[in-house]
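Notes follow the structure.
Not every chain is included here, but those present sit where they belong.
Labels A and B are assigned to the chains in the order they are written; within every chain, residues are numbered from 1.
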Amino acid sequence: MRSNGRKADELRPITIRTNTNKYAEGSVFIEVGDTKVLCTATVDERVPPFLKGQGKGWVTAEYSMLPRATQTRNQREANRGKLTGRTMEIQRLIGRALRSVVDLHALGERTVTLDCDVIQADGGTRTTSITGAFVAMAIALNKVAEQHSLKKFPITDFLASVSVGVVEEKAVLDLNYDEDSTAKVDMNVVMTGSGKFVEVQGTGEESPFSRAELNDLLALGEKGVLDMIGHQKEVLGAIADKITAAAASNKEA
Amino acid sequence: MRSNGRKADELRPITIRTNTNKYAEGSVFIEVGDTKVLCTATVDERVPPFLKGQGKGWVTAEYSMLPRATQTRNQREANRGKLTGRTMEIQRLIGRALRSVVDLHALGERTVTLDCDVIQADGGTRTTSITGAFVAMAIALNKVAEQHSLKKFPITDFLASVSVGVVEEKAVLDLNYDEDSTAKVDMNVVMTGSGKFVEVQGTGEESPFSRAELNDLLALGEKGVLDMIGHQKEVLGAIADKITAAAASNKEA
């Protein structure tokens, strides 16, 4: 049992509300414990300059925290005049992760921008952002697929992310802020519905970790991601079926 | 009757939810029609350099819109590397307005920062921010007053704001985005619970306005602000009584 009463492989309570924004092509308000993130997907009928004329699309992400998402107030990056390294790192990760399950040729010359704005932070904001942004993107791309009668559904598989870590010498799933700040090893895992890894980022700044510990963390991560994907399927309903079908057909090919 | 079914002097439906953030000293989620703003109040036991050692506090505000708060996505100011003129203008207005009802000496050497983050925009984001931020500030300063046993309650009166304008040759209250974008005159009014003006900002870029039109707009603004203050009183409960008492005692003095 952990200090917060959870089992080592237990996620915090999860709520995913969809279509929370009246303007965005896709929108989600996701809560994982006390971590709350607003994810919107914007579809633009253009691609960045480096992709022009190649018949394929792009998926990119931006991440930000409201100043008082955290215990003490953070200075706005707009006031600092530039993004922090942490923000850049996270938004590059989110974009890369989501692109891994999009067929950019099937998408056509369009850009999907995922905005992940953290309303309240209690650990796992980047993994929660990925999990939520996937749902917002699925809603938006389903609209694109219908409106433009895309020949192929542009999402190739489910995608979700969780954090795992070694806290008090024990591997645990989905760390909240208290656990995260005392963890000796901290790892983020992004995986597809087919159980493949898209990103594995483990850091043992405080204390290097053994191969055995790494194996334990990867197993926990795998379980956590599949649980998360269960929640995504529930809220996506009919769209989830299209993704499942697309993933199955990709597997055969 | 307006195109949206409201009477000329009718506000949109208003919801003010308090304590929506687990970390901030005061927090409010305010909805005025489809305009939604998250307001947090952060209290810092320090003042900016220009006030050090004067025995008085400071109140300041920051304002921002999420990229997809609007119909088309806006570039983040953090990416542009600087605030737009519009943002600066608005956050200066919010700060000035709130300071007008705070007794900075009673507050003592503390800074209150009001963060107003627009989650969804449908006209009147600056006036809604002021109305919501007042409530968040009241909650935060009530805590300060209790924890530090302030001799005098540091808020001197209620404060709220509404927009008014001339749409299709008629003065109307609380414009939504559609009305705002066709208005010939656009005015923001900030007033206290005692019915005094704190800010009057009227612009007739499209068409100059007469003294008679100005008078009509001011009357509408007065009515709207008092309605708004009614909503504030409801959600503030016992804190509202303290403000009412403080305002009465100020009047006598």
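Definition applied: a contact is a pair of C-beta atoms (placed from the backbone, for glycine too) under 8 Å apart; a residue touches a chain by one contact, two chains touch by 3 or more.
Keep in mind that this is a model prediction, so the values were computed, not measured.
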Where 2 copies are displayed, count of copies in the complete assembly: 6
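The criterion applied here is as follows: only the chains that are shown with their structure count from here on.
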For chain A paired with chain B, centre-to-centre distance based on mean C-alpha positions, whole Å: 35
Complex contacts: residues of chain B adjacent to chain A: 21-24, 27, 34, 38, 40, 42, 44, 62, 64, 66-71, 73, 76-83, 87, 113, 115, 117, 119-120
